[in-house]
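Shown here: the complex without one of its protein chains, the others still in place.
Take a look at chain A:
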Amino acid sequence: MKDGIGAPVKRKEDKRFTTGKGKYTDDIRNDNQAYAAFVRSPYAHARVKGIDTSAALAMEGVIDVLNGQQLTGDGIGNIICGWAITSKDGSPMNMGAWSALATEKVRYVGDAVAVVIAESQALARIAAEAVEVDYEELPVAANITAAMADGAPQIHDNAPGNQIYDWELGDEAATDAGLAEAAHVTTLNITNNRLSPNPMEPRSAVATYDDAEDHYTLYTTSQNPHVARLVLSAFYNVAPEHKLRVIAPDVGGGFGAKIYIYPEEITCLWASMKTNRSIKWTSDRSEAFLTDAHGRDHITTAKMGFDKDGKITGFKIDTLANIGAYMSLFSSSVPTYLYAPLMSGQYNIQNIHCNVRTYYTNTVPVDAYRGAGRPEATYLVERMMETAAREMGMDPAELRRRNFVQEFPHQTPVLMQYDSGDFPKILQMAQDAADIAGFEARKAEAAKRGKLRGLGYSTFIEACGLAPSKAAGSLGAGVGLWESAEVRVNPVGSIEILTGSHSHGQGHETTFAQIVADRFGLPVENVSIVHGDTDKVQFGMGTYGSRSGPVGMSAVVKAMDKVEAKVKKIAAHTLEASEDDIVIEGGEVKVSGTDKSMAWHEVGLAAYVAHNLPDDMEPGLKETAFFDPVNFSFPSGAFICEVEVDPDTGQTEIVNFTSADDFGTIINPMIVEGQVHGGVTQGIGQAMLEQVVYDEDGQLLNGSYMDYAMPRAADVPSYSISHHEDSPSPNNPLGVKGCGEAGAIGAPPAVINAITDAIGTNDLAMPATPQAVWNAIQAAK
């Protein structure tokens, strides 16, 4: 099938994006448009003693200046975290209050205290600078260590010692026993560096209150508009759901940062009602660095024990996680249920124990960022394997092979039941592609040029396709994680797919059309995808956690099953044949073994004119389905990174990067490659370039691209990519596993393992900047 599953169909949406015709939130302009600018705290921790708005209000063109007292006074609720984590002593997590506009205290640099509404954006910003806030500075805890220290400033009154929870997973006694009997124990102290997500399009909101209808419309940069509407309605009391329409139009990248509902959207909605104007706010890049939820930020100590044959006997992890100044929407789940259950990696480990303590700090909230918890786990597991192999004098690939899970299903001691995969084969694919045999010669040649060449592995697994609702609910999730779809066959036979999965770069308009084209033998041009508008699309859960394929597409398949059944009934009735003999092929609905057939569009028309339908049949051809996965999906892969380090400067060049992935069935290999390219590049960014730095006063030191280093094309090699498609997921109809996060999850340890191999010391933290690598070389001398 030309445009079907497996075809590298060019992206249908790209004409609009590459010709500047995309329609983003900031492109929306209403007749009564006014603009918001936020007055933000310059301090990381301070009491707000007074706000003087008189100078701002006196400016011509300023419509209003609103503050947190007014917002809470109007009954707007606090921002919540939607995943309840219970500490190991049984106590609930200590969630501090978060008001969209701070009332008594500010808790990070950038925390909003007031909003100016004005006739232009420029004026709103000038007026915001004229708002005088009287702050009483408080002591600051800008990182985990400071937040944990004796006498640390108390950030939220209900979180003593700034601790949110002390949580564990796994059997500690059994793990201790496993470590005690080990022939070798490897210990690692590692940090997972804090990252800023940096989607190309900054966040934006256009909120419009219609007083005649008592109805709100919000255009916003969201990965999940229905979840946004639900939370805005049920928790923030902005408006009941039927009085609030949320539209996420074209969205220029998210990487997690656009999952959450932020203070700005809430404030714009409320301010629209207050001023009876449409309110627009668009973040600039500086505001994005200050206020978009960051990712990662862990400090971990871990031990892994091995018997004399290199089999893992136990793995014990103690992690400290930074959640920032407030608990963002899914923040609590990232260092717990998205992290600890991945500690088994691709390995058969009987004993695992993971303890996680999470802390408030005076920094912007930390939440899910591409991979969310799984990169942190993978970085730990894969650096552990490589380091242990070096300590035991074993080949790192061989150590992995000895421990690989080989039979499926496989139950790990940390909740997950792996359903499919072929880890040895995928590792072999990567090794062949990377020409492992030739490495020593390449290394010798590099040495002649004064360069240190190194090689590093990462064999990783992810839990994607978030998530079985019942399981998620039992672990504390406040929502279900199914997905919905509606398949509408029009009277002319063309098809609209309404999906709850949101596309913000993933290419759904192409891949979702491909699965429909494949099923019914129609050209992809005849299929359009509708998403991102709560008035158009049935409730859906949105896009994150590599779920659009495994969960979103599965809902489409279920709805297509229903459409197909009805199409067959109509055709059987019209063609006077048995339903069982009807086949749908190449755009035709045929009676098999005969020359009797109807064109696809004739069936569509028959359904709608309803002149000749079976007696008990309703007219129309449109079906809805909800798909709730029975398990996560488990993409896996083997990455091999080869680097050259200049010992004089510490500069590292990635000379080869090989990725062999198991994403299950591949719908569009070109789009999958794009996801791998982007994900691996982001992973290389984390490994070598990126890190958010706050000073001890909580001031952000690198809030611009002049100081926050993003990966660029010249920083990465041309990737070698291959796919293993022989272990499709048994838990969804297409056998897809998800590919959106693999690169970001698997790449960092491969890079660091390669650099540490090159420089001959394991003591190197991310990001491996030239300075850091040079320091490590000096320290090892």
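As a convention for this text, a residue touches a chain if its C-beta (ideal position, glycine included) is under 8 Å from a C-beta of that chain, and two chains touch if they have at least 3 such contacts; residues count from 1.
In the analysis below, contacts and distances are computed from a predicted model.
The chain not displayed here is annotated in its UniProt record as "Xanthine dehydrogenase family protein subunit M", chosen from "Xanthine dehydrogenase family protein subunit M", "DNA repair protein RecO", "Cell division ATP-binding protein FtsE" or "GMC family oxidoreductase".
Contact with the chain that does not appear here is found for just one residue of A:Ser91, A:Asn276, A:Gln417 or A:Thr649, A:Thr649.
Across A:Ile654, A:Leu689, A:Ile721 or A:Ala776, the residue that sits in touch with the chain not pictured is A:Leu689. From the options A:Phe423, A:Tyr544, A:Phe634 or A:Tyr708, the residue with contact to the chain not on display is A:Tyr708. Here the missing chain is touched by one residue of A:Ala122, A:Ala183 or A:Ala599, and it is A:Ala122.
In the full complex, chain A touches the hidden chain at residues 122, 125-126, 129, 284, 286, 648-649, 651, 689, 693, 701-702, 704-710, 769-771, 774-775.
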